[in-house]
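Omission of a single protein chain aside, the complex is shown with its protein chains in their original locations.
Take a look at subunit A:
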Amino acid sequence: MNALRKLIIGDAQADRVVPPSGFTAQLTLFVSGAMAFLCVFALALSLASGRVANRWSDELARAATLRINAPAEQREAQTEAALKILRQTPGVANARALTKDEQAALLRPWFGAGIPLDTLPVPQLIEVTEDDPGYDAQGLRLRLQAEVPGAVLDDHARWRRPLVDAAIALRRLGVVSILLIGGAMAAMITLAANAALAANAQVIEVLRLVGAQDGYIAQAFVRRFTLRALSGAAVGVVLGMIGVFLMPEASEEGGFLTGLGFQNWRWLLPLIIPPLAALVAFFATTRAARKRLGELA
(Lines give C-alpha, C1' and ligand atoms only; values in the text may rest on other atoms or scores of the structure.)
Protein backbone atom coordinates (compact mmCIF):
# COMPACT_ATOMS: atom_id res chain seq x y z
CA MET A 1 0.00 0.00 0.00
CA ASN A 2 2.78 2.31 1.03
CA ALA A 3 4.71 1.29 -2.06
CA LEU A 4 1.70 2.16 -4.19
CA ARG A 5 1.37 5.58 -2.60
CA LYS A 6 5.03 6.26 -3.11
CA LEU A 7 4.63 5.15 -6.70
CA ILE A 8 1.82 7.57 -7.38
CA ILE A 9 3.04 10.57 -5.42
CA GLY A 10 6.61 9.87 -6.34
CA ASP A 11 9.72 11.70 -5.32
CA ALA A 12 10.74 14.50 -7.63
CA GLN A 13 14.40 13.97 -6.84
CA ALA A 14 14.25 10.21 -7.28
CA ASP A 15 12.66 10.73 -10.68
CA ARG A 16 15.66 12.63 -11.88
CA VAL A 17 18.28 10.00 -11.14
CA VAL A 18 17.42 8.05 -14.27
CA PRO A 19 17.94 10.14 -17.40
CA PRO A 20 14.89 10.54 -19.58
CA SER A 21 15.47 8.07 -22.37
CA GLY A 22 13.88 8.98 -25.66
CA PHE A 23 12.96 5.92 -27.61
CA THR A 24 11.78 3.61 -24.83
CA ALA A 25 9.56 6.40 -23.54
CA GLN A 26 7.99 6.92 -26.91
CA LEU A 27 7.67 3.21 -27.53
CA THR A 28 5.83 2.73 -24.26
CA LEU A 29 3.53 5.67 -24.89
CA PHE A 30 2.75 4.54 -28.40
CA VAL A 31 2.24 0.88 -27.53
CA SER A 32 -0.07 1.60 -24.64
CA GLY A 33 -1.99 4.13 -26.68
CA ALA A 34 -2.46 1.77 -29.61
CA MET A 35 -3.32 -1.18 -27.39
CA ALA A 36 -5.85 0.82 -25.41
CA PHE A 37 -7.41 2.02 -28.65
CA LEU A 38 -7.77 -1.55 -29.92
CA CYS A 39 -9.01 -2.64 -26.53
CA VAL A 40 -11.89 -0.17 -26.68
CA PHE A 41 -13.04 -1.70 -29.95
CA ALA A 42 -12.63 -5.25 -28.73
CA LEU A 43 -14.69 -4.30 -25.69
CA ALA A 44 -17.37 -2.65 -27.81
CA LEU A 45 -17.43 -5.68 -30.08
CA SER A 46 -17.87 -8.17 -27.29
CA LEU A 47 -20.53 -6.10 -25.55
CA ALA A 48 -22.46 -5.61 -28.78
CA SER A 49 -22.27 -9.24 -29.82
CA GLY A 50 -23.31 -10.22 -26.32
CA ARG A 51 -26.35 -7.99 -26.64
CA VAL A 52 -27.25 -9.41 -30.04
CA ALA A 53 -26.84 -12.97 -28.85
CA ASN A 54 -29.13 -12.34 -25.89
CA ARG A 55 -31.84 -10.59 -27.86
CA TRP A 56 -31.90 -13.06 -30.68
CA SER A 57 -31.85 -16.13 -28.55
CA ASP A 58 -34.86 -14.73 -26.68
CA GLU A 59 -36.66 -14.50 -29.99
CA LEU A 60 -35.57 -17.99 -30.90
CA ALA A 61 -37.13 -19.34 -27.74
CA ARG A 62 -40.39 -17.74 -28.71
CA ALA A 63 -40.12 -19.81 -31.82
CA ALA A 64 -42.55 -20.12 -34.66
CA THR A 65 -46.26 -19.59 -35.24
CA LEU A 66 -48.65 -21.57 -37.35
CA ARG A 67 -51.54 -19.61 -38.93
CA ILE A 68 -54.73 -21.39 -39.87
CA ASN A 69 -56.47 -19.42 -42.63
CA ALA A 70 -59.70 -21.26 -43.05
CA PRO A 71 -63.41 -20.46 -43.36
CA ALA A 72 -64.97 -20.14 -39.95
CA GLU A 73 -66.73 -23.53 -40.08
CA GLN A 74 -63.49 -25.43 -40.86
CA ARG A 75 -61.24 -23.49 -38.59
CA GLU A 76 -61.84 -25.61 -35.53
CA ALA A 77 -61.30 -28.90 -37.32
CA GLN A 78 -58.15 -27.72 -39.11
CA THR A 79 -56.74 -26.38 -35.88
CA GLU A 80 -57.28 -29.75 -34.24
CA ALA A 81 -55.67 -31.54 -37.18
CA ALA A 82 -52.68 -29.18 -37.17
CA LEU A 83 -52.18 -29.61 -33.42
CA LYS A 84 -52.26 -33.34 -33.88
CA ILE A 85 -49.62 -33.23 -36.59
CA LEU A 86 -47.45 -30.89 -34.55
CA ARG A 87 -47.58 -33.16 -31.52
CA GLN A 88 -46.39 -36.06 -33.68
CA THR A 89 -43.55 -34.05 -35.20
CA PRO A 90 -40.17 -34.79 -33.66
CA GLY A 91 -38.40 -31.61 -32.56
CA VAL A 92 -41.54 -29.78 -31.48
CA ALA A 93 -41.51 -29.29 -27.74
CA ASN A 94 -44.92 -27.78 -27.40
CA ALA A 95 -47.80 -26.64 -29.60
CA ARG A 96 -50.68 -24.61 -28.27
CA ALA A 97 -53.59 -22.80 -29.89
CA LEU A 98 -53.89 -19.23 -28.68
CA THR A 99 -57.14 -18.44 -26.91
CA LYS A 100 -59.51 -15.77 -28.19
CA ASP A 101 -58.35 -13.40 -25.49
CA GLU A 102 -54.70 -13.85 -26.37
CA GLN A 103 -55.41 -13.24 -30.04
CA ALA A 104 -57.44 -10.17 -29.21
CA ALA A 105 -54.54 -8.91 -27.13
CA LEU A 106 -52.17 -9.35 -30.08
CA LEU A 107 -54.50 -7.45 -32.41
CA ARG A 108 -55.41 -4.67 -30.01
CA PRO A 109 -52.49 -2.42 -31.00
CA TRP A 110 -53.79 -2.37 -34.54
CA PHE A 111 -57.54 -2.42 -34.18
CA GLY A 112 -58.16 -0.98 -30.75
CA ALA A 113 -60.09 -2.52 -27.90
CA GLY A 114 -63.42 -4.23 -28.38
CA ILE A 115 -62.83 -5.84 -31.74
CA PRO A 116 -65.54 -8.33 -32.66
CA LEU A 117 -63.18 -11.22 -33.19
CA ASP A 118 -65.98 -13.66 -33.95
CA THR A 119 -67.23 -11.76 -36.94
CA LEU A 120 -63.86 -11.07 -38.51
CA PRO A 121 -61.98 -13.64 -40.63
CA VAL A 122 -59.05 -13.66 -38.25
CA PRO A 123 -56.80 -16.69 -38.63
CA GLN A 124 -56.31 -18.97 -35.67
CA LEU A 125 -52.73 -18.85 -34.32
CA ILE A 126 -50.81 -21.80 -32.92
CA GLU A 127 -47.66 -21.18 -30.95
CA VAL A 128 -44.93 -23.70 -31.66
CA THR A 129 -42.01 -24.09 -29.30
CA GLU A 130 -38.99 -25.88 -30.67
CA ASP A 131 -36.87 -28.51 -29.09
CA ASP A 132 -33.14 -28.52 -29.50
CA PRO A 133 -32.44 -29.81 -32.15
CA GLY A 134 -35.43 -28.35 -33.89
CA TYR A 135 -37.98 -29.90 -36.23
CA ASP A 136 -37.59 -30.37 -39.95
CA ALA A 137 -39.42 -27.31 -41.27
CA GLN A 138 -39.48 -28.54 -44.87
CA GLY A 139 -41.06 -31.88 -43.96
CA LEU A 140 -43.56 -30.24 -41.63
CA ARG A 141 -44.65 -27.81 -44.37
CA LEU A 142 -45.23 -30.66 -46.84
CA ARG A 143 -47.26 -32.64 -44.38
CA LEU A 144 -49.37 -29.64 -43.35
CA GLN A 145 -49.94 -28.80 -47.01
CA ALA A 146 -51.36 -32.23 -47.56
CA GLU A 147 -53.51 -32.51 -44.48
CA VAL A 148 -54.31 -28.95 -43.33
CA PRO A 149 -54.67 -26.80 -46.46
CA GLY A 150 -55.18 -23.54 -44.54
CA ALA A 151 -52.00 -23.82 -42.44
CA VAL A 152 -49.06 -21.44 -42.94
CA LEU A 153 -45.90 -22.07 -40.94
CA ASP A 154 -44.08 -18.87 -40.07
CA ASP A 155 -40.66 -19.70 -38.66
CA HIS A 156 -39.04 -16.31 -39.27
CA ALA A 157 -36.81 -16.52 -36.21
CA ARG A 158 -35.21 -19.77 -37.29
CA TRP A 159 -32.70 -18.37 -39.72
CA ARG A 160 -31.20 -16.43 -36.91
CA ARG A 161 -29.87 -19.47 -35.09
CA PRO A 162 -26.51 -19.52 -36.92
CA LEU A 163 -26.30 -15.79 -36.35
CA VAL A 164 -26.76 -16.26 -32.65
CA ASP A 165 -23.97 -18.80 -32.70
CA ALA A 166 -21.87 -16.33 -34.66
CA ALA A 167 -22.62 -13.57 -32.17
CA ILE A 168 -21.59 -15.79 -29.28
CA ALA A 169 -18.39 -16.72 -31.09
CA LEU A 170 -17.76 -13.06 -31.79
CA ARG A 171 -18.13 -12.18 -28.13
CA ARG A 172 -15.65 -14.91 -27.28
CA LEU A 173 -13.26 -13.51 -29.90
CA GLY A 174 -13.60 -10.07 -28.35
CA VAL A 175 -12.66 -11.38 -24.92
CA VAL A 176 -9.72 -13.34 -26.33
CA SER A 177 -8.59 -10.21 -28.20
CA ILE A 178 -8.61 -8.19 -24.99
CA LEU A 179 -6.48 -10.82 -23.28
CA LEU A 180 -4.10 -10.93 -26.24
CA ILE A 181 -3.83 -7.16 -26.29
CA GLY A 182 -2.94 -7.21 -22.59
CA GLY A 183 -0.33 -9.90 -23.17
CA ALA A 184 1.19 -8.14 -26.15
CA MET A 185 1.37 -4.93 -24.18
CA ALA A 186 3.09 -6.65 -21.28
CA ALA A 187 5.62 -8.15 -23.70
CA MET A 188 6.34 -4.85 -25.45
CA ILE A 189 6.72 -2.96 -22.19
CA THR A 190 9.00 -5.65 -20.83
CA LEU A 191 11.10 -5.20 -23.95
CA ALA A 192 11.15 -1.43 -23.59
CA ALA A 193 11.97 -1.67 -19.89
CA ASN A 194 14.82 -4.07 -20.59
CA ALA A 195 16.17 -1.71 -23.23
CA ALA A 196 15.99 1.18 -20.77
CA LEU A 197 17.69 -0.85 -18.05
CA ALA A 198 20.44 -1.91 -20.44
CA ALA A 199 20.94 1.62 -21.73
CA ASN A 200 21.27 2.84 -18.16
CA ALA A 201 23.68 0.22 -16.88
CA GLN A 202 26.18 2.97 -16.02
CA VAL A 203 23.58 4.93 -14.12
CA ILE A 204 22.61 1.83 -12.19
CA GLU A 205 26.24 1.23 -11.32
CA VAL A 206 26.72 4.74 -10.00
CA LEU A 207 23.53 4.51 -7.98
CA ARG A 208 24.75 1.30 -6.43
CA LEU A 209 28.11 2.81 -5.61
CA VAL A 210 26.45 5.54 -3.58
CA GLY A 211 24.35 3.04 -1.66
CA ALA A 212 21.05 2.82 -3.56
CA GLN A 213 19.07 -0.33 -2.81
CA ASP A 214 17.75 -2.42 -5.69
CA GLY A 215 14.22 -1.47 -4.72
CA TYR A 216 15.01 2.19 -5.10
CA ILE A 217 16.59 1.74 -8.51
CA ALA A 218 13.77 -0.50 -9.72
CA GLN A 219 11.20 1.99 -8.50
CA ALA A 220 12.74 4.78 -10.55
CA PHE A 221 12.15 2.73 -13.69
CA VAL A 222 8.84 1.19 -12.69
CA ARG A 223 7.29 4.53 -11.84
CA ARG A 224 8.30 5.97 -15.15
CA PHE A 225 6.94 3.10 -17.22
CA THR A 226 3.74 2.88 -15.22
CA LEU A 227 2.97 6.55 -15.66
CA ARG A 228 3.79 6.41 -19.35
CA ALA A 229 1.52 3.41 -19.88
CA LEU A 230 -1.22 5.18 -17.94
CA SER A 231 -1.06 8.35 -20.01
CA GLY A 232 -0.60 6.52 -23.31
CA ALA A 233 -3.59 4.31 -22.58
CA ALA A 234 -5.67 7.32 -21.51
CA VAL A 235 -5.10 8.96 -24.89
CA GLY A 236 -5.80 5.67 -26.70
CA VAL A 237 -9.05 5.15 -24.80
CA VAL A 238 -10.27 8.67 -25.50
CA LEU A 239 -9.57 8.25 -29.22
CA GLY A 240 -11.16 4.80 -29.23
CA MET A 241 -14.26 6.08 -27.47
CA ILE A 242 -14.58 8.92 -29.97
CA GLY A 243 -14.34 6.32 -32.72
CA VAL A 244 -17.09 4.23 -31.17
CA PHE A 245 -19.18 7.30 -30.47
CA LEU A 246 -19.03 8.28 -34.13
CA MET A 247 -20.50 4.94 -35.21
CA PRO A 248 -24.11 5.27 -36.46
CA GLU A 249 -26.87 4.81 -33.91
CA ALA A 250 -28.19 1.31 -33.36
CA SER A 251 -31.17 0.72 -35.68
CA GLU A 252 -33.54 -2.17 -36.37
CA GLU A 253 -32.42 -2.67 -39.95
CA GLY A 254 -28.73 -2.28 -39.28
CA GLY A 255 -29.10 -4.74 -36.48
CA PHE A 256 -25.72 -5.86 -35.37
CA LEU A 257 -23.30 -3.61 -37.24
CA THR A 258 -24.80 -0.33 -36.21
CA GLY A 259 -25.24 -1.50 -32.66
CA LEU A 260 -21.48 -1.50 -32.12
CA GLY A 261 -21.52 1.05 -29.35
CA PHE A 262 -21.70 1.25 -25.61
CA GLN A 263 -25.07 1.63 -23.94
CA ASN A 264 -25.76 3.85 -20.96
CA TRP A 265 -23.46 3.04 -17.99
CA ARG A 266 -21.31 0.80 -20.16
CA TRP A 267 -19.70 3.94 -21.51
CA LEU A 268 -17.79 3.89 -18.23
CA LEU A 269 -16.27 0.47 -18.91
CA PRO A 270 -13.42 1.67 -21.17
CA LEU A 271 -12.31 3.96 -18.35
CA ILE A 272 -10.84 0.98 -16.52
CA ILE A 273 -8.48 0.34 -19.44
CA PRO A 274 -5.84 2.98 -18.48
CA PRO A 275 -5.53 1.77 -14.86
CA LEU A 276 -5.34 -1.80 -16.15
CA ALA A 277 -2.64 -0.77 -18.63
CA ALA A 278 -0.76 0.91 -15.78
CA LEU A 279 -1.06 -2.27 -13.76
CA VAL A 280 0.26 -4.36 -16.63
CA ALA A 281 3.19 -1.95 -17.06
CA PHE A 282 3.84 -1.96 -13.33
CA PHE A 283 4.14 -5.73 -13.15
CA ALA A 284 6.04 -6.05 -16.43
CA THR A 285 8.61 -3.42 -15.43
CA THR A 286 8.93 -4.67 -11.87
CA ARG A 287 9.68 -8.14 -13.16
CA ALA A 288 12.13 -6.89 -15.77
CA ALA A 289 13.93 -4.68 -13.22
CA ARG A 290 14.12 -7.42 -10.60
CA LYS A 291 15.60 -9.79 -13.11
CA ARG A 292 18.01 -7.31 -14.61
CA LEU A 293 19.25 -5.96 -11.27
CA GLY A 294 19.73 -9.51 -10.08
CA GLU A 295 21.94 -10.19 -13.09
CA LEU A 296 23.99 -7.02 -12.69
CA ALA A 297 25.58 -8.37 -9.55
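Here, a contact is a pair of C-beta atoms (placed from the backbone, for glycine too) under 8 Å apart; a residue touches a chain by one contact, two chains touch by 3 or more; residues count from 1.
The criterion applied here is as follows: contacts and distances are computed from a predicted model.
Considering only "Carbon-monoxide dehydrogenase medium subunit", "Dipeptide transporter ATP-binding component of ABC superfamily", "4-hydroxybenzoyl-CoA reductase subunit gamma" or "Cell division protein FtsE", the record for the omitted chain gives "Cell division protein FtsE", by its UniProt protein name. The omitted chain makes contact with just one of the residues A:137, A:166, A:203 or A:276: A:203. From the options A:19, A:139 or A:243, the residue with contact to the chain not on display is A:19. Across the interface with the omitted chain, subunit A contributes residues 11, 13-14, 16-17, 19, 202-203, 205-216.
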